[in-house]
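Excluded from the complex is one protein chain; the other protein chains are retained at their positions.
So that you can tell them apart, the chains are marked A and B in the order they are listed, and the count of residues begins at 1 in each.
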Amino acid sequence: MTGAPTAPLLEVRDLAVAFNTPDGVLEAVRGVSFDLARGRTLGIVGESGSGKSVATQSMVGLTRGARITGQALFDGRDLLALPAAELRAIRGRGIAMIFQSPMSSLHPLYTIGWQITEMIRAHEHVTSAQARVRAIELLGHVGIPRPERRVDDYPHQYSGGMLQRAMIAMAIALNPRILVADEPTTALDVTVQSQILRLLRRLQQEFGTAIIMITHDLGVVAETAHDVLVMYAGRAMEQAPRESLLRSPRHPYTQGLLRSRPRLGTHGTRLIPIPGQPPSLIAPPPGCPFHARCEHSIDRCTSSAPPLAASADGDSAHRSACWLSGQGTAP
Amino acid sequence: MTADALIQLRDVVKEFPVQSRAAFGGRSERLQAVAGVSLELRRGETLGLVGESGCGKSTLARCVVRLLQPSTGQILFDGQDISTASHAELAPYRRRMQMIFQDPYGSLNPRRRVGSIIGDPFAIHDVGPAGERRRKVQDLMALVGLNPEHYNRFPSDFSGGQRQRIGIARAIALRPELVVCDEPVSALDVSIQAQILNLLDELQGELGLTYLFISHDLAVVRHVSDRVAVMYLGRIVEIAPSEALYEQARHPYTRALLSAVPVFDPDETRTNASVELTGDPPSPLDPPRGCRFHPRCPRAQSRCAAEEPQLIPRAGDGPEHTTACHFPLVEGETMAIGAAPRMTP
Partner (left out) sequence: MSAGPPIRSRGPWELAFERLRRDRAAIASAVTIVFALVVALAAPLLAQLTGHSPIEQFTATGLSPTGIPVGPGREFWLGTDGLGRDVLVRIAYGTRISLLVGVLASALAVLIGAIVGIAAGWHGGAVDTFLSRFMDVVLSLPFLILALALAALVGPGLGVSIFLIAFFSWASVGRIVRSEARAIREREYVQAARALGAGSARIMFVEMLPVVSATVIVYATLLIPSSIAFEATLSFLGLGVPPPTPTWGNMLTDAMAYYKVAWWLLLFPGAALLGITYAFNVLGDSVRDALDPKHDQTIGAGRGGDA
């Protein structure tokens, strides 16, 4: 994917999402910015509480009762400022989502075929016969064997991997420009996971869909993403092309994640974990959210949160939110 | 059978009755979750057990700690047959073997205080006067890295990693010899997993524990295990010392499993070329004849559909590396990328 840089498909600037809870204001996302280029995959990596799912859900209006600030420019229109009706029109055609557990995203009492055709007909003026033909085509495209028979099956008759494929079929039915996949393989076996990731790559090549892949699993990111954004406690910690991130991570959090993995050569040794736990998102203290667990933390880290910036001597595409790496000295 | 075997499984089978459905002529009314497993767990070792969903590893784990009674076959603990022991007869064994569960949210009773939960083993087995129990529980909490002052809190006050520590404290309270770990870190955040794995390692050294470690995460299993057993559809398809399995897996399923693990260290060269298995793992309700893996196997031949392969050393391996395959992979052999199965089911 080289060539003259084109305008990004999606530009998110300073996205912040907060929820009112009985215990206080929960700041799920605190000022995150990223771009999504056409036909590329952005991997958003984070653990629980990182805000990765909330960020994308808020863009398409799936977070009820939340206070959202910032901008999400899709085709020049700010998704966060759109009225509900227009946003609904974009969902499915412009931006489609698939979730972790297809069993709970699909209605158990309607056939798969019915659900797909209904979705198509909600956005396009086609007869139900035409929509059904398209549904069968889609199911075949995502690798479901004998789609003309399986189209009339109910979700409980599909296995986990097939359900996820069916979800993907539904998601790409209207040929969306962006596909947001929220932990699509977490609940699947590793061999099925590799099939699904392969499928997504193939679809991206065929249709040029941009993908946002949300996951906690660095391995998934390693297999699928072109660019990676690492989130922690609602903030962006590091952003870089995949190779660069995995080869030379700059942020202590990313370094900690990679270093603490069990892998070749760790047998018989103690792993090097990241000590402590993620902070509470309710009334979070100022400063870098990672400082309490960071071995390189200095005074400045507790008082102000570093911005996402490229280091002076490094690659401008590789940015890290750390006072130490920002000054050109990687910790 | 080695002399220092703590657990011996001989042809263990565990079946569950299934409501028969009218369609398909009702092939099987019993689901064989574990379909004949023979295994040995040696004192002090960590045996890893890997497999995908439906392979029966969790069921096997529960049979070992006698949460389930095997349908047929024998389970020997320290030479004693506990396969058909009653609840009362099992009481002394319960102190010697325990289990850690996967779900840190489901494995602790949300309406009970943490101190009470960890103190359960003492209460159940009537160990020590009540006053002393509290002190013991607090010692345990400190041992697993929890603040002993949180004795009276409820599980909902703790994070996933801390809850798992509570579960571990409960399991080691009576200083068991064997601990079965059923996916102990799978439900935890990555940054916490390493903490818990280290804790388990530490405890094994301090208390002389033997672990049966079940996981679907091959990287974790490789890190913790001395030997690894691979399960598929209720059977063991390969057992080997950890490094031998990862470097020279003989069974095509093992290779496929290993190849599905993402590689992201550019320094880690892929020893297993990417193999895409077609289809989903089949259901144990209607297992294939002959070798259970043959319908998905790129190397299958007619013999595989007819004859079930035995779990024995192959291709010149020693007794420590056994494989259940008629055509195991030999040195340097790789499986074709994306090969379709030879045999149609």
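Here is the rule we use: a residue touches a chain if its C-beta (ideal position, glycine included) is under 8 Å from a C-beta of that chain, and two chains touch if they have at least 3 such contacts.
On a predicted model such as this, the values are computed, not experimentally measured, just so you know.
In the complete complex, the residue from A:K52, A:H141 or A:R319 that touches the missing chain is A:K52. Across B:G36, B:G54, B:P70 or B:P104, the single residue that touches the chain missing here is B:P104. Although one chain is not drawn, its touching partners on subunit B can still be listed: residues 62, 65, 67, 87, 90-91, 94-95, 98-99, 101-113, 117, 120-121, 124-125, 145-147, 149-150, 152-154, 156-163, 165, 167, 170, 187-189, 195.
We take it that only the chains that are shown with their structure count from here on.
Residues 47-48, 145, 159-162, 189-195, 198, 216-223, 243, 246-247, 256-257, 260-264, 266-267, 270-275, 277-278 of subunit A touch subunit B in their complex.
Residues 52-53, 159-162, 189-195, 197-198, 201, 216, 218-220, 222-225, 242-243, 256-257, 259-266, 268, 274, 276-277, 279-281 of subunit B are the ones that touch subunit A when the two sit in their complex.
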